[in-house]
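First comes the structure, then the notes that go with it.
A protein chain is absent from this complex, but the other protein chains hold their places.
Letters A, B and C mark the chains in the order given here, with residues in each chain numbered from 1 onward.
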Amino acid sequence: MDGAMILEWVIKSIFLILVMTGGFAYVTLYERKVLARIQVRIGPNRAGPFGVLQPVADGIKLIFKEELVPAKADKLIFTLAPVLTVIPALIITAVVPWGTEVTLFGRTIKLYLADINIAVLYLMAVTSISIYGIALAGWSSNNKYATLGGLRATAQMISYELALGFAMIVPVMMAGSMSLVDIVESQKPVWFVFVQPLAFLIYFIAALAEINRSPFDMPEAEQELTAGYHTEYSGMKFALFFMAEYIKMIAISMIGSSLFLGGYRGPFVDQLPALGPLYLFIKVAIVLFVIIWIRATLPRIRYDRLMQFGWKVLFPLALLNVFVTGVVLILVGG
Amino acid sequence: MDGYPLFSLVPWTVFLPVIGLLLNLLVGKRLGEKGIGLIASLASGLAFVVSVLLAIALKGHPEAVTIPLAEWITVGEFNLSWAFRVDTLSVTMMLIVTGVGTLIHLYATGYMHNDVRHNGDPERYRRFFVFFNLFIVAMLILVSADNYLMLFVGWEGVGLCSYLLIGFWFEKGADGIGNARAAKKAFIVNRIGDFGLLIAIFLLFWNFGTLEFDGIFAKAAQAAPALLLAITLFMLLGVTGKSAQLPLYVWLPDAMAGPTPVSALIHAATMVTAGVYLVARSSPLYIQAPAAQMTVAWVGALTALLAATIAIGQYDIKKVLAYSTISQLGFMVAAVGMGAFVAGMFHLATHAFFKALLFLAAGSVILGMEHGEEHAAQGHSPGSHELDPQDMRNMGGLQGRMRTTFWVYLVGALALAGIAPLAGFFSKDEILAAAFQQTPAIFVLLIISAFFTAFYMGRQLFLVFFGKARSAAAEHARENPAIITVPLIILAVLSVLGGALNLPGVYTLEHWLEKSLAHVPKVEFTAWVALLSLAVALAGLFLAWLVYSQRRMPFKDTDPLARYLGGLFTAVYNKWWVDELYQAVIVRPYRRLAEFLAQPVDVGLIDGIANGLGSVSRSIAEQLRRFENGYVRSYALTILVGVAVIMAFLLFR
Amino acid sequence: MLTTGTIIFGVFALVVIASALGMLLSRNAIYAALFLVLNFATVAVLYLILGAPFIALVQITVYAGSIMVLFLFVIMLLGAEKLPAGEPLGHHRWIALLFGLVFLAELALFLVYRAGMRAAVNTPPLEFGSPAAVGMSLFQKYALPFEITGFILVVATVGAILLTRGEGFKGRKRTLEIQSQDK
Partner (left out) sequence: MIPIEYFVGLSIIMFVSGITGVLLRRNALVVFMSLELMFNAANLLFVTFAAYYQLLAGQLFVFFVMTVAAAEVAVGLALMVEIFKTKKSIDIDQMNSMKG
C-alpha cells in the first residue's frame, strides 16, 4: 500500500466520477437529440454548436433555482434522499473494467478501479441499496403522490432485482468467476450475448425496470402520480435525482456491455490496449441509444401488469435459464 | 437355506391369508358371497399348498431352518428378528392348520350361507371370513415362530380371533348378551393363562438373554432346576388357558356359542392344540424339569377324566363335543407331559381330523334341524318355534333323513371312541401305552376316560340318529348340499386313514418328528394295552346301546341314565358345578373387592386426592394468572430475567 | 496499542454502537430502520476486515438491500412510523432497563474473566472467504442444510403470499359482483 498506489486509486476514482457526471450531462443532451430525431424534431440547438452547451446551461439554471422544502416534510431525510440516490449510481461502476493495462508516464496502469473476485455480488449489493433514496424521497415529502411513487418504486425494484440477479448469474456461470475482468476476458472467443441471448434480454428488461426507465417508469407516471417520488423536489435536489437516473443508465449500459457484449474487448485490443475504453464507449453509446429508442416508442405499461410481468414471466424465465445453463454447462464442460 | 429355495416360501404361509383378508376387507363388499368365500378358501388353500411344498423340501433336508424376514426389536444388546422356523414339528402343525382349516373354510362357505339366511345381515358373511383368515394368520404365526415373543404374538392373535368369532352372533344368547358374555369369558380366562405364559417368557429372557428357541434350548441344560421348574409351570398355566385344561377349561364349553365352523376350526382342530404344541416345542425345557412334566401329565389326565364325565350328562350336541374336546386335549397334554411328544402330536393330528369332522357334522345336523323346523313351522303350528335345534332330546332317527351326515358322524364317533382300524385308535393307544410304561396311575385314569369317551359318543349317536324322531323338526330334517357334505367326506376319509400316519412298526410320524424332537424317549407298541383300549371302547359303546337304544326316549323325558345314576347324573349334568364354584370362590369375592375399591377407595380417597390437587393447582394458577397479562414485552422480560439469572449462576458458581 | 487496524476498527465500532443506540432511541420507526441499515452496512465492513467478503456483500444485499427495504416498505405502507405516547405497563421500562444492564454487565464479566484468549484476529488469506471457497463448502459439505434453507424460503414465500392474499380474493370477487350487477 504505497503512496503511489493510493494516489493512483484516488486519481482513477476522481476520473471515474468526472466521467460519470460529465457523461450524465451529455446523455441528457444525447437523449433529447435522439428523441427529437425520432419524433422528427430538431432538438436543442441554441446553446453552442448543435446545442453542445445545452447541459451547461441547464446546470446553471438549476443551481440558481429556489430550493423548496414542504413544511410538513421530514427535512433531514428530504435532504438526504437525493444524495442517497446518487451515491450508489456513482459507485456501482467501480468494478467495471475499461480496458486491460496501459503504460502511462512509465508506469503500468490498470484500466479499472478494482478487480475484486466478488464484483457481480458487489453490483447486486449496490443495486439493492439504491432503492433507499427513492423510497425515502417519496416518503419524506409527506405527499401522497410522492409516497405512492416511492412505494411503487420499492416494490418494482425488489421484484425486478431477482430477475436481474439471475440474469447476471449466467455470465458468472459461463466465466466461472465473479470478477468482471475475468468475465470480459472469457468473452474473447465469443460474446455471451450470442450464447445467452435470453439472459441478455432479461438483464436488459430487468435493468430498465431497476432504473425506472420507460416503459417501466411507473414511479414517476405523470398522469397518475404527477411526478412520482420527486414531485416536491426542485433546484439542485431535483438535479441530483435527474443525475442519478442518467448515471444509472450509463452504469447499466456499462455493466451490460461488460457482462454480455464483451466489454472493452474488440479487434486489436490485445495489441493496443488503449482501444479498450473506446470500444466500451461505443458499446455503451449503442445501448444507450436503444434505451432512448425504447422510451420514444413504447408506451408505459400498467402497474399491475408490470408486477405480473416481473413475477410471472421474467422471474421464472430467468430461473429456468439459469437452470438450463447449469445443466448444459455440466454436460458440456464437465 | 443352502440350496433349498423352497424354504424361503415359508413367509407366504402367513402372507397368503393376509392377502386374502385384505382383499375381502377392501373389495369384499362388491364381490358377493361366492367371491368372498372363494378368496378366503383360496387364501387358506394356497397356504396349505405352501405347507405341502415345505414338507416336501423338509424331506430332503430335515434339519431345522430359520428364515429371517425382518428386523423386529433391537434394544441395546437384545436383538430379535421376525423369523420363521421350518422344521418337521412346525410344518406338521402348518399342514394340520392349513389343511383342516381349508376344509372348514369350504364348509363354512356353505354353512354361513344358511346362517345369513337364518340370521340376516349379509354384511356378516364378509366379516366372518375376514376373521377366519385372520385366525389362520395368527395360528400360522404361532406355529412358525422362531422365538417365544413371536409365538406369543400368534398366541394372542388366536385369542383375539377366538374372541371375535365366539362373539360372532353377539346379539344372541341369554338376555341378548349371552354370546357376548361367552366371548368375554373365553378372552378373560385365556388372559389368565396368557399371563402365565408371559411370565414364563419374561423369566426366559431374564435368564437366557434371548428368546430364540435354539438359543434357549442350547443353554437349557445349564440352567438352575428351580428356575426351569418355574418357567415350565408358568408355561403350563398358559397351556391350561389356551388348551382348556384344568382349571381354566371353563371357557371352551361356553365358546360353543360361536357358529359351528368356528367351533370346529378353533375349538377342536387348531387353536386349542396350541398348548400341546407349546409343550412339544419347549420339550427341551420340560425334559430338564421332571416335576413339571409330572404336573403336566396329571393335569392332562385329570382333565381328560373330568371332561369325559361331564360330557355324559350334556344334551346340547355341541356341548358334548366340546367336553369331548377338552377330554381329548387332556389326553394330548398328558402324553406330552409324560414325554411322549410324538404320541401327543399324533393324537393332535388325528383328533384334528375327527373332531373337526364331528363338529362340522354336528353343524350339518343343526342345519338339517333348522330346515326341518322351518318346514314344520310352515305346515303346522307356529308354536314350535322355541325348539332348540342343538338339543339332542329333540332329535332322533336322523339316520334315515341325513344319510351322508350319519355315515360321516359314525366314522368320526368311532374314531373318537378308538375303534380299531380308525385313526383315533392308533393315536390314543400310543398315549395309553406311554402312560402304562411311565405312570400306571395316569394309565388308569386315561383308560377310564377312554371308556367314558366311547360311552358318550355312543349315547350321542343313539340319541341323534337312531330311534324315532322326537320333534317335528327332526321329522322334517333334510340333508345338506354338497358344499357342506364334501368336506365332511374328505375329513371322514382322513379320520379313517389318519392312523396310517404312525402305524405301529412303521412309525412314519415318529421318524418325521424325530428330527425336531430327537431327544424324546421312544414309546413301544404294547399289544395288550391296545387290546385293552379296544375292549374298553367296545364296552362303552355297548353300554350306551344298552341304555339308549332299547327304548324310545320321548321328548323332554328324563335321561335313562339318570335313573341308574341318580344324584350323580345331576352333578354331571351341572358340570360338577365348577362354574358355580368359580363364581363363588373367585368371581364374587373379586367383584366385592372391586366394589370396595370403586366406592370408598376410588371415590373417596383417589378422587379426593385428584380433586384436591386440582383445586390446589387452580388456586396457584389464580395467582400466576397475573403474570399472563398478554403483553409480549413482559413475556420477553421474563425470559431475559431467566437468562440473566442463569448467566449469573454460570458466572459465580 | 493503537495500530492502524485498531483505529479503523474503533471508528467502525463507534458507528455500529451509535447506530444501534440510534435505532433503540429514535421515536420514528423510519429513522430506526435507517439506523439499522447503517448498522448493517458497517457490520458488513467489519466482515470485510474479518476476511469474509462474500458474507459482507450478502449482508448488504440481503439485510440492507432486501430485509430492511421490506421493513421500510411496510412502515411506509402502514403509516406506522409513529405511535401514540403512553405506557400501559408501569414499571416495565425500569425493570427492563435494569435487567438489560445486568445482562450487559454479566456478558462483560464473562468477556473479562472467562475469555482466556487474548489473541488478535489475523486477517485470513484472501481465498479463505472467497465465493469459490464458500460455494464449494456450501454445495458439498453443507448441501443438505442448503437444500433445507431453500425449502424454508419456499415455504415462507408461500406463507407470506397466503397471508396477504386473502383480501385480494375478496376484492376481486366484489368487483365481479359489481360488474354482474351492472349488466
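Annotations
The rule we apply is simple: a contact is a pair of C-beta atoms (placed from the backbone, for glycine too) under 8 Å apart; a residue touches a chain by one contact, two chains touch by 3 or more.
This is a predicted model, so every value here is computed, not measured.
Taking every chain of the complex into account, the absent chain touches B, C. Mapped onto chain B, contacts with the missing chain fall at residues 629-633, 636-637, 640. Not every partner is drawn; the one left out touches chain C at residues 3, 5-6, 9, 13, 16-17, 20-21, 23-24, 29, 32-33, 36, 39-40, 43, 46-47, 49-52, 54-55, 58-59, 62-63, 66-67, 70-71, 74-75, 77-78, 80, 83-84, 87-89, 92-93, 96-97, 100, 103-104, 107-108, 111, 115, 117-124, 128-129, 133-134, 137-138, 142, 145-146, 149, 152-153, 155-157, 159-161, 163-164, 166-167.
Assume only the chains that are shown with their structure count from here on.
A linear topology is adopted by the chain contact network, the touching chains following one after another without closure.
Centre to centre, using the average C-alpha position, chain B and chain C are separated by 72 Å.
Measuring from the averaged C-alpha position of chain A to that of chain B gives a distance of 89 Å. Centroids built from CA atoms put chain C at 27 Å from chain A. On the chain A side of its complex with chain C, the touching residues are 74, 77, 116-118, 121-122, 124-125, 127-129, 131-132, 135-136, 138-139, 147, 150-151, 154-155, 158, 161, 178.
Chain contact summary for the complex, chain B toward chain C: residues 629, 631, 633-634, 637, 640-641, 643-644, 647-648, 651. Note for the complex: chain C touches chain A at residues 28, 30, 34, 37, 41, 53-54, 57-58, 60-61, 64-66, 69-70, 72-73, 76-77, 126, 130-132.
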